[in-house]
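One structure is given below, encoded as structure tokens.
Only one protein chain is missing from this complex, and each of the others stays in its spot.
When the chains are written out, they are named A, B and C in that same order, and each has its own residue count from 1.
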Amino acid sequence: MRSEICLIVGGSQGAGLETTAQLLTTSLARLRYGVISDREYFSNIVGRHSYIHLRASSREIPRSLKYPVQLIGAMDAETVFTHFQDLKAGGIIVYDSSVENKTVDGIPSMERDLVNRLKRMFSELGLDGSLKSLVNYLSREKDMVAAGLNYAELITGLASRVSLPAQQASRYVSAIVYAAIAAFLGLSESSINYALESRFRGKDQIISINKLIVGEVYRLVRDKYGSLAALAPSNLNHPELMVVSGNDVVAMGKIVGGLRYQSYYPITPAADESFFIEANERITWDGSDIASIVVLQTEDEISAISSAIGAALTGARAATCTSGPGFSLMVEALGWAGMNEVPVVITYYQRGGPSTGQPTRGSQSDLLFALHASHGEFPRIVISSGDHLEAFYDAIDAFNLAERYQMPVIHLLDKFLANSIVTMPSPRLDEVRIERGGLILESSGEQRRFELADLVPPRYVLGSGAITWHAGDEHDEWGHIDEDPENRERMYRRRMEKMTLADQEIPDERRLSYYGGDDADVLLVGWGSVKGAVLDAIEELEKYGIKAAYTHLRIISPFPSRLFRRIIEKFDSGRVMVVEHNYMAQLGLLIRMITGVNIGHSIVKYTGRPIYSSELVSGVKRILSGERRVVLTHGP
Amino acid sequence: MRSEICLIVGGSQGAGLETTAQLLTTSLARLRYGVISDREYFSNIVGRHSYIHLRASSREIPRSLKYPVQLIGAMDAETVFTHFQDLKAGGIIVYDSSVENKTVDGIPSMERDLVNRLKRMFSELGLDGSLKSLVNYLSREKDMVAAGLNYAELITGLASRVSLPAQQASRYVSAIVYAAIAAFLGLSESSINYALESRFRGKDQIISINKLIVGEVYRLVRDKYGSLAALAPSNLNHPELMVVSGNDVVAMGKIVGGLRYQSYYPITPAADESFFIEANERITWDGSDIASIVVLQTEDEISAISSAIGAALTGARAATCTSGPGFSLMVEALGWAGMNEVPVVITYYQRGGPSTGQPTRGSQSDLLFALHASHGEFPRIVISSGDHLEAFYDAIDAFNLAERYQMPVIHLLDKFLANSIVTMPSPRLDEVRIERGGLILESSGEQRRFELADLVPPRYVLGSGAITWHAGDEHDEWGHIDEDPENRERMYRRRMEKMTLADQEIPDERRLSYYGGDDADVLLVGWGSVKGAVLDAIEELEKYGIKAAYTHLRIISPFPSRLFRRIIEKFDSGRVMVVEHNYMAQLGLLIRMITGVNIGHSIVKYTGRPIYSSELVSGVKRILSGERRVVLTHGP
Amino acid sequence: MAPSPADYKTGVWVDWCPGCGNFGILAAMYKALAELQLKPEKTVIVSGIGCSGKTPHFIRVNGVHAIHGRAIPFAMGIKLANPDLTVIVNGGDGDLLGIGAGHLVALGRRNLDITVILHDNRVYGLTKGQASPTLEKNLRPKALPKPNIQDAVNPIALALTSGFTFVARGYAMMSDHLKELIKMAISHRGAALVDVLQPCITYNDIHTAEYYRERVYRIEEDGWDPLVRDPMERREKMLEALRRSMEDDARIPIGIFYRDPTRDTLEDRIAGRLPSYLARPPALQKIEDNGRSIITWDIFRKIFAPQFVETEKVP
Partner (left out) sequence: MAPSPADYKTGVWVDWCPGCGNFGILAAMYKALAELQLKPEKTVIVSGIGCSGKTPHFIRVNGVHAIHGRAIPFAMGIKLANPDLTVIVNGGDGDLLGIGAGHLVALGRRNLDITVILHDNRVYGLTKGQASPTLEKNLRPKALPKPNIQDAVNPIALALTSGFTFVARGYAMMSDHLKELIKMAISHRGAALVDVLQPCITYNDIHTAEYYRERVYRIEEDGWDPLVRDPMERREKMLEALRRSMEDDARIPIGIFYRDPTRDTLEDRIAGRLPSYLARPPALQKIEDNGRSIITWDIFRKIFAPQFVETEKVP
């Protein structure tokens, strides 16, 4: 029995793949396995190929994904064509034997580039391009277990047994694949029932149909193949686990953090966060409302951020969330928030750019933009989270920092994190603090909202009883337009020096985490969602005698220069590298700009697919053997 | 007789100050003097204080402004109150004796901060706050020549002589001030007549009224004071001089460069450029139209850049022009242009930020923003001009580079340059080239607009006969959406490597100019409109035995790293400093980011007023005596 | 004691051109605020950028001088987060109908209780007199190098078709009439637009005070009753209001074109979903208790129950 497994479940968009993944993750969580999964999909609603790449472990909560996989659960022929090269020799393919005759160029949804590559390959291998010939080849030459199930027959059987119209019955393909995988993994029937019941809570008929078909397939596979890829019982010991996406945890963090106004304009991969908040807009306890959150879909992102700024001026904790194209539209208003010292939070999920780019793929290519967006100079805090738990706490802290320093806070995340679903232990709410800074909720008369006495002025909010003015123009202490050069110099400097204050006050350890032993002599530097892959790669590298450490940047502005320099100083510069999801190695550039430290090596990836710990390991080795820049490209 | 003079003419916005300045500059140019002038004004239409700071020379075309001045021409009391401290001992004040009793706190248009400072000062000096007491004090204690003229009487006299309504006659205050200054400077009557005739061409009655009042005041002043500040005859020898603002020269450059579509949304200090182009939208020669330019005022800046991109797709040279707030709205579409390799030109006049900031004041605080604006990564060229002549050539080159490399070009200018009026020798059109790169104007059939074969693909334009597609999504060679990771990697890399190509091809000397001798041991590094002040400061520093040189960055992206390193290497790092109009010393940061070279010293200014060579000289000395950062603040 | 218009003045110098129509609008606002006895601390004026955008600095209520074209979204956030506040937008025609037109349309769709006062001078004042979206085609006010080539948009018709439930037009130089309109607009629950004809003495030499003096007339004198008493009446009233908004410029109606108190506001609709919304809106909710979130572990566990999986006991 194995202690962990990597697998892929694939199918066409809209065919129920997410259900399969949810059921699988829930069953696994029920059995206390740690799970992480990434979802890859096209910018398309129905028909294009989508897949879940999942890793489950009985020893730990896994932090990253890797290749090759041990199992492919294919809802359609395209899945097999797309992924078979990532299956380990001896691995398992669950596929639909009723579409065996499909050929690779008979599938219009496949990218032409991929089809062409495969056709070349198949002709070299002497295959005829059909699913059948491929599967035969794989079991023959590569020892694969080709578990063909006739989905069509199974569905027809089901349809007639429960008298469902064919169209509706076909939705149960996802259940077939789920059942087959569960059988191979040796998941218990109770965990399967638990998953079905919690996924379809309240829909009894659907539950019972599912149980029927799942049970049938489960037994069929178990009986025919046995639990070939059975997972060892889990060593983990959590009485409960959360199953959450990155969007979910940020939403939860914001709710715990006191968010009261969230405006947004729909955009991938941010919109699900607002959807989650809206579903929880009203929070009751003991029969009475203890919190209510206004969630507003605006006409565009300009309105989203502008109205969030407006809400923040009243003292409500206010945020908006978006991705690159939306943020690009927000930069003018962002500058107003900077000028008027408004604690507004922008949750920024990066996706593949530039422009529309790869709207459903991941990237970390907006760092320098987020740091310098908007004309003129004003301070801002930029936070970035490396995993789900960090994202939860950071979502709360974003408000605390925004209010403490009275400046906009950009919380940078990315599609990888947003859409990956993990099992997460419960966060520790007792560690959470709500700090509102110099907020003044009750006052009266005209007040100096921009008093020069302290770096951070008193924050009289609209409705507090005070009368205040605000202007995007340079203003005096009262908020009235003022073009006097001496006032200009003082106001400008005070605003900018708030950043110095934040730099003095926010502990370095809050901003940067160092992972690794004192004896490490290779240093990887990164930010955001590369964290998991890097930590896993480091572990793996130990096996090759390479002692690597990781410096993870979590608050990027103000940049923790002192601690960073102290750390990096200990390493030979030939053995330090940045790891990032972009072309330019932006964090590397930023570090050079801010600290003057030149990190001469980089491992980058910009295909839109996550960095896998497997490819990262070899990337590090290539750097250590003299390459300056390694471009990773794995993943279909 | 003096070889040069610095003076200030001030008055309230809308009272005719620009006319005074134009007349003065035209007279001076007519007499072959070199002139540079800066206009400072509030974001206001009528009533706030505005002034022209002008320097004229008989030996050269001056490059920058400096303090103190030798003459103040005041249209009102506020001007004297605002500027008297900048007048050199022994200087001349032309003022209105009919408002002698005005006191400093009786002028509502003055900034409260300034009023308070003056009140403190006057009470220390024992003055009663009136214009009269101030003027008396200045002539008594500071040897000033207080040339009081009773404007009210002069105007009433004029009104009755030419029977004008009082309201209309009051417009001739600007003529009074002009005449008085002309008399002090000893400008010839013929130059005055030339100025009046060319300024009011076609308006004979206005010319004759002007001649009347100007003649009267000119004689009055000359007879009473003599040409106290007479300029020596000019040594310059230009048969003609252009009198142009920065906006004008950029517009002229664009027209020469083949601009055919200009879209804009009005904004200070950019709008005058479009106004100029619109006035020249139709160019005829020998009775037939040889060029016609569509100039469109759009509904916002998003539409301005989007439509310019659309126009560029058809092969027309297309541009938009704006300043910070407008550019902030353009960043999303900018990314589309990057992704689709569209040669669109954005003329970007920086002004004081952040947000509305100081809309009518200057700054250079948008460098890092311009370089990193928009989500995702794509190449762009960023040019910045140091003076009027550079701006003219750069405006043309912007199109050449955009078309050669098929990428957006941002031409960074600033309000200082935009609104300063200079006498400029004629540009050399024989040095101008129009280079259109891989433009394909005639073709047919479906074509690969994004062919991978070369770094810069063939540019089939809409209407060429070819059929092409474009998408903001990552696309294949045909322009169709393509999410394949291998295609992604190739397309992304090809786009980014166009920058490497540009870096290889554009001569370093085109991007960077070095001014100074081989023996220089102090290096100033700057960009944009600081050039003039730096060059003048360097000359001045020689008098103190300081041998300084200047490195002027003119194309900032791609950055001329090799040449830059070669230059900076020769200097002791303690004697290198950046000079910039911003807080963060952005060019310094950029240089560190790109080249790794750390310039530890900076001289910055962010009050919105230009850097004066006078204050820069002492700034450099302070750096050389050990200060790390000098903040300049001169100028009201 | 009831406040007087003077109580709403700040000490800030009003730097509009002498003779500008904005003075009339400002005077009407002082009077309207005073007569409505609006509490300065409970009132917020939000503006865009332009000559008109400076308005908040001259009025002694809370002021938010936002960015060009975005006064409406700023105001929306303020109002939604604290519906106790009276929120008024002052903006130019370029601001509200050019760069900000999309937000105007969206406000209509929402019927949020905000009053929009449109300073309609048919030019871009602060950028020196370019054509604004309300300038008719072929006209050439003095700063234009060539006559205008774009058609004018009709603010009344646009507001009506966008869903504003109070739509009126006033004239800056008829300050008392305008004051009444502003009072009614502020008192109206829902999105209100007052299009104010505003002479720009510096740049608009066509639509001068004389121009308007000869043309404006009171719409009610024409027998128009703008009030929708029943939702069934909406369509006919609206069509008639539209008809009246389409007079050519020979006669310009001022007064109330349309007034529909029967439509629910966005606040009402939110309150339908969040019953405690009006009593404890976002700005007035407590979010912490001694530095601890009010979302305690128990509450957390309850609201996010769907995200939790109870694991099987270790055997």
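The rule we apply is simple: contacts are C-beta pairs under 8 Å (C-beta built on N, C-alpha and C of every residue); 3 or more make two chains touch, one makes a residue touch a chain.
Please read these numbers as outputs of a predicted model, since none were measured by experiment.
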Displayed partners of the chain not shown (whole complex): A, B, C
Omitted-chain contact residue, chosen from B:101, B:160, B:208 or B:292: B:292
Residue touching the undisplayed chain, where the options are A:3, A:44 or A:618: A:44
Touch criterion as defined above, residue of B:444, B:500 or B:633 at the omitted chain: B:444
From A:197, A:216, A:299 or A:508, residue that would touch the chain that is not displayed: A:299
Residue touching the undisplayed chain, where the options are B:162, B:212, B:256 or B:631: B:256
Sites on chain A contacted by the missing partner chain, in the whole complex: 14, 42-48, 108-109, 265-268, 271, 275, 278-279, 281, 297, 299-301, 325, 355-356
Interface with the undisplayed chain - residues on chain B: 26, 29-32, 188, 190-191, 194, 198, 233, 237-244, 248, 252, 255-258, 260-261, 263, 280-283, 285, 288-294, 296, 298-300, 302-304, 306-318, 332-333, 336, 396, 423, 426, 429-430, 432-436, 444, 446, 461-473, 479-481
In chain C, positions touching the absent partner: 97-102, 105-106, 108-111, 133, 137, 146, 149-154, 157-158, 160-163, 235, 238-239, 242-243, 246, 266, 269-270, 273
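Just so it is clear, only the chains that are shown with their structure count from here on.
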Computed distance of Cα centres, chain C from chain B, in Å: 37
Centroid distance [mean C-alpha coordinates] between chain B and chain A, Å: 46
Residues within chain B bordering two or more other chains: 42-43, 325, 355-356
Per-residue overlap in chain C, given as positions that touch at least 2 other chains: 49, 65, 67
